[in-house]
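Note that this complex is displayed minus one protein chain, with the remaining chains in position.
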Amino acid sequence: MDLGLSERLKPIHAAVRDMVRDEIAAASEEFLAEVPKDGRFVYTQRQRDILEGLKAAAKSRGLWNFWLTASARGYGLSTVEYAYLAEEMGKAHLGAETFNCSAPDTGNMEVLERFCTEEQKAPWLPRLLEGEIRSAYLMTEPGVASSDATNISIRCVADGDDYVLDGEKWWASGAGDPRCAVYIVMARTGGDDRPKHGRHSMLLVPADTPGIEVLRAMQVFGDDDAPHGHMHIRFTGVRVPKSAMILGEGRGFEVAQGRLGPGRIHHCMRAIGQAELALEIFCRRALSREAFGKKLAELGENYDVVAKARMDIEMARLLCLKAAWMMDQGDPKAAAPWISAIKVVAPSVAIDVVDQAIQLHGATGISQDTPLARMWTHVRTLRLVDGPDAVHRRQVARWELSKY
Amino acid sequence: MDLGLSERLKPIHAAVRDMVRDEIAAASEEFLAEVPKDGRFVYTQRQRDILEGLKAAAKSRGLWNFWLTASARGYGLSTVEYAYLAEEMGKAHLGAETFNCSAPDTGNMEVLERFCTEEQKAPWLPRLLEGEIRSAYLMTEPGVASSDATNISIRCVADGDDYVLDGEKWWASGAGDPRCAVYIVMARTGGDDRPKHGRHSMLLVPADTPGIEVLRAMQVFGDDDAPHGHMHIRFTGVRVPKSAMILGEGRGFEVAQGRLGPGRIHHCMRAIGQAELALEIFCRRALSREAFGKKLAELGENYDVVAKARMDIEMARLLCLKAAWMMDQGDPKAAAPWISAIKVVAPSVAIDVVDQAIQLHGATGISQDTPLARMWTHVRTLRLVDGPDAVHRRQVARWELSKY
Amino acid sequence: MDLGLSERLKPIHAAVRDMVRDEIAAASEEFLAEVPKDGRFVYTQRQRDILEGLKAAAKSRGLWNFWLTASARGYGLSTVEYAYLAEEMGKAHLGAETFNCSAPDTGNMEVLERFCTEEQKAPWLPRLLEGEIRSAYLMTEPGVASSDATNISIRCVADGDDYVLDGEKWWASGAGDPRCAVYIVMARTGGDDRPKHGRHSMLLVPADTPGIEVLRAMQVFGDDDAPHGHMHIRFTGVRVPKSAMILGEGRGFEVAQGRLGPGRIHHCMRAIGQAELALEIFCRRALSREAFGKKLAELGENYDVVAKARMDIEMARLLCLKAAWMMDQGDPKAAAPWISAIKVVAPSVAIDVVDQAIQLHGATGISQDTPLARMWTHVRTLRLVDGPDAVHRRQVARWELSKY
Partner (left out) sequence: MDLGLSERLKPIHAAVRDMVRDEIAAASEEFLAEVPKDGRFVYTQRQRDILEGLKAAAKSRGLWNFWLTASARGYGLSTVEYAYLAEEMGKAHLGAETFNCSAPDTGNMEVLERFCTEEQKAPWLPRLLEGEIRSAYLMTEPGVASSDATNISIRCVADGDDYVLDGEKWWASGAGDPRCAVYIVMARTGGDDRPKHGRHSMLLVPADTPGIEVLRAMQVFGDDDAPHGHMHIRFTGVRVPKSAMILGEGRGFEVAQGRLGPGRIHHCMRAIGQAELALEIFCRRALSREAFGKKLAELGENYDVVAKARMDIEMARLLCLKAAWMMDQGDPKAAAPWISAIKVVAPSVAIDVVDQAIQLHGATGISQDTPLARMWTHVRTLRLVDGPDAVHRRQVARWELSKY
C-alpha cells in the first residue's frame, strides 16, 4: 500500500506546486477582482487574458489533463498520484482550471470517455480536452431531497426519434460560464414499476437547445461565483435526439456512480490543499503579529491549535490517499465506503483550520484582505455537494455494521 | 436573582415579538433585496419607505428607545428586561433599528448621555434619540492588534484651540450610511510616559469634517453590508475644537469601558434570538421534508441535534440573563467577567445552531433562498467584534485564578 | 423566576458548605480507607463511629432532612433552595448521608410520604427519617434494556392474600449496606393486554424476606462501592402480603415518575458540586506547580481550559436551577424536559472538568493521591443511571419538535 509521492511524479508535482504558488495564486486574485459588479456572467478581455495565459503556459510545459488516470492520452497517473497534484491545485482559485483539471469537466470528460459512443464524444470531448469549451452536470433539483438521488424527477419522455425534457435543475455548477457548451442531465425515464435505481437515465444536452432557460445564479453565502456560476435552469419541452442517451434508458445510476468516486477524491484533496494553505497563513500571522507584548503564537492555546491542525491535516490526507489507493485497486465498490469517509473528514478538517486562521486574524480574517473568508465558504460548501455528511456517515456505518 | 420576564415587560415583549415576526422580518428581506448592485451606500426611495415606515409604526405604538435603561426618558427597563427584547429584535435584519435600538447608536447615545456635557449632547443626542441621524464608533485600526486596545495609535495633537487627528480607522460600522452624522473616535493623546490605560482619549467628530476620507467598505465574507457598511476611513489633518474631547484627555478607556458592557449583552441576546430562529427553521424543515422514506427528523442524529441545540440555547440565554442581572446590581467591575463569558458562549452557540440548520437544508441552506447563510456570517462576526474569544476567555480565566 | 440563594437559606447554606469542607471531606477519605479489602459489606467500628458521628453532629445543628421540600416535617425548602445545598453535599463522599439526604433514600422516603398508607409508612418511614435504617430501589434488570422501563419483567403474581415475586434485579444501589432494611420493587403485574404504562406495579419488600438472595456486587470501573454496593439480587418465590402494593396494581409508572424528578435534580446539582471542586483542584495545581520554567497555569491552553470550565459550570448550574424552579411551579409534566436536559448536561460538564483536572495532575491525577479518579468514575456513572443520555436527549427533542 504505497501512499507516497512516486519518483516519476516528483518533477511534475514540483512544477505544479511552484506554478500554483508563484503564478496562479496572484493571477487568481486579479481574475476575481475583475469580475464586473453587474452583468457578471461574462469574461472581460482582462479575465480572458489571465485565464488563457495561464492555460497556455501550463499546456506548453506539458502540465495538462492530469486527471486522465487510466488513459493513453494522459500521463496515466494513478489516483494516488493525481491526489498529490489535486492538493496543490486546491491552493488557488484557478489552480485546477489552469491544468484543465477542474470540476465538473473532469467528471464529465470521464463520462464521455468511458460510457459514450464515438458519435457522442465527437462534438464535445476533443474540445473539452483542449480546454476550449466547458460543461455542466445537471443532477440536483429544487423541491426534492437530492441527497437521495432516486428522488430526481425531471421528466424525460420519448417522442418519435426524440426525448423531450421538462422540469427544473439547480446548482448546475459552471453553467453560468459563457463557454459552457454541453450539459449532462440526469432525468427520470421509468415509472414506479421499475426498480428504484433503474428509473433514471443520463443524457447529453447542448446548452443552447431551445427550451432551456437559465433562471438565476444560486448564491453561496451571498456569492454567485461568477463567471462560473451555480445555475438554476428550467427545461420546457427541450427536445434532444434519442442518440443523446448515454448507455441506454434506466442506466443513469450506473453512469453517476462511475463518475462520482474520483471527483470526490479530487474535491477532498483540494480541500486538504486549502487546509495546508490556511495553516501556513495561520503560522505566519502567529509569528509576525504581537499583542499583550508577545507574539500571537505564544498566547493562549495557539500552540495547541497549530498542533491540532497539523495532526488533523496529516490524518485526513492519509485517509484520502488510502481512498485513492483503494480506487486504484480496481474495485470501486470496495472503495466506496472509503470515499464516503473522506467526503466527511476532509471538508470538516479544512473548515476547522480555515476557521482558526480567520479567528487569529481578527476582523481582517473575514474581510477581503485575506483569501480566508472565500476559502471558508468554499470548504463549507463541500459538506453539502456530492451528498451531505449525514448520507456519507450513513454509508460508512452500514458498511461497518454489515461485517457482523 | 430574578431572571424571568417581569410582569410589566410582558405586554411590551409580546408587542415587540409580534411586530418582528409579523412585520419586520418580511420587510427586512425586501429592504435587503432593494440594495443596488452598484453604488450601494445610498437609500433608494423604496428602502427609505420601508425603514421609516417601520420606525414610524413602532414609535406610534410606543415601542422606542428601550435601551435607555437607567433614564427617565425611556422605559427605565432593567438590563434583564432589555435583554428579553434584544433577543426578539435579533430575529430580523431591521429588528433593532425599527425600535431605535441598533448598534452602534445605542452605545454612542449612552456615551453622550452619561459622559458628555450639554453642549456636546445638543447637536447629536436629540436627533439620535429621534432616529433622524445615525452615528459610528471608530475604535479598531488597520495594522495593529486592536484586541489589545492599548495599541490604538491614531494621532491626536493639540494645536491652539483645536485637536488635529491623523491616521486610519477601519471597521467603522454604520459609517457607510448616508445618515451617519457623527463619529466617536478613540485616539492616542499621551506618550509612553503615561500609564498604559491613560494614553488615549475619546472625541466627537462630525462625519463631514474636512480631511475625513472614506476609503472603502470592509467586507464580511464578501458582503459589504450596504447601506450600513463597515468603513475604512482615513484622517488627514482633521481638525476639531477642544470641546470635542469627552471627559478629558487620557480618559478614553474610561469611556470605552462604560460603553461596552451593555452593548455586548445586547449583541449576545440578539445572537440568542438568531439561534432560536435557526432552531425553529431546523425543526420545521425536519418535520416537512422527507428522504429515504422518512421525515428528516427521524433520520440519523437529528433528534440529538435538536436536543443539543435546545439545551445549548437555554444555557446560553440563562448566562446572558445572569450577566445582565449582574450589570443591574450596579458594579460593572463585578459584571465584567460575566460579560466576557457570554461574549464567548452566545455567538458560539448561535454559530452551531445556524450551521446545523444550514446542513439540514442541503445546498438550499447556503443559498439566497433562506436567511441562514446571512445569519451565519453575522453570528460568526460576533466572535471577533468587541474582542475576539481568546481575549475574553483570558479575562474569565484570570478572574477565576485570582480566587486562589 | 428567582434562581438566587434566598435570604432564609443563606445561613443554612453556609453551615452545610462549611461542614462539608471542614469536617466531612476528610472524614470521608478516612471512612473509605477503612473499608476492608475482603468481606467488604460490613461496617467496622471505626466506620460506624465516623458516619454516626457526622450524622449526630449534623442533627444536633439542625441540619437534617433538607429534602423534605413540601413537608411540614422538614424545612419546607423549595427545590431551588435544596439544589444549592445538594451542590455542597456533592463535594464529599459522605456529604449527603451526613444530612440524611442521600440517594436512594430521599426518593424512597418521598414515595412513602406521598403514595403510601399510614400502615405502609409505619415500619419504615420514621426510621428512615431518623437515619436508623436505609433502603433500596429495585428497578433495573439484567438482560433487558431498562432505559425503556416498559421492558421490566420481574414477575409478580397474586396468590391468595399475597403476591409472589420471581426474577432478577441488579444495580440495586445501597442494597449492600447491612443497614438496608426495605426495598421498593418495580414488578410486572399485567399482561400485554394492558396499556404499556399500566402493566407494572411498585411494592414494598422487606430486605430479609425469604427467597431474596444477593448474588453479587456490581462493579463500577472495578469498584464495588462497599459498603453501599450496587447489588445483583435474585427473587425466588418471594412472598409479600397484598398490602405491600403501593397505590394499586398497574400504577408503577405513576409512582416512578413522581419519584424521579427531584432525585435527578439532586444528582445533577451534586455533580455541579464535584465540578466546582475539580475546578478548584485544577486552579490550585496550576498556580503551585511548575514545568519548563513556568507555572502550569501559564502553559499552553490552560487559561482556556479554566475559562471553559468556569463558563460550562455556570451554565449547567443555571439550567439545573431553572429545572428546579420549574419543579417548584407544581407541574411536573412541564418540568420533565428540563430535567431531561440537565440529566444530559450536568454529568457531562462534570466529567469534562474532572478529566481536565486529572490531566493537569499527570499520573497523580489517576492515582489514590487525589480524589479525582473516584470523582471521575462517579460522575461518569451519572450518564447512565436514571436513563442514559440518549433517552433524555430524545425526550428533549420530542418536546421541541412537538411545538411545530
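Here the chain labels run A, B and C in written order, and each chain numbers its own residues starting at 1.
The definition used in the following text is that contacts are C-beta pairs under 8 Å (C-beta built on N, C-alpha and C of every residue); 3 or more make two chains touch, one makes a residue touch a chain.
Everything numeric here is computed off the predicted structure, so don't read it as measured data.
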item: Residue among A:215, A:307 or A:334 touching the omitted chain; value: A:307
item: Residue touching the undisplayed chain, where the options are A:68, A:344 or A:363; value: A:344
item: Interface with the unshown chain - residue positions in chain B; value: 300-301, 303-304
item: Hidden partner chain, residues of chain A it touches; value: 1-5, 279-280, 283-284, 286-287, 297, 302-304, 306-311, 314-316, 318-319, 322, 341, 344-345, 390, 392-401, 403-404
item: Contacts of chain C with the absent chain, listed as residue ranges; value: 37-38, 140, 142, 145-148, 151, 170-171, 218-223, 289-292, 296, 299-301, 359, 362-368, 373-374, 376-377, 380-381, 383-385, 388-390, 393-394
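By definition in this document, only the chains that are shown with their structure count from here on.
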item: Distance between chain centroids, defined by C-alpha means - chain A, chain C (Å); value: 54
item: Length of the line joining the C-alpha centres of chain A and chain B, rounded to whole Å; value: 37
item: Euclidean distance of C-alpha centroids - chain B vs chain C, Å; value: 44
item: Chain C residues counted as touching two or more neighbouring chains; value: 303-304
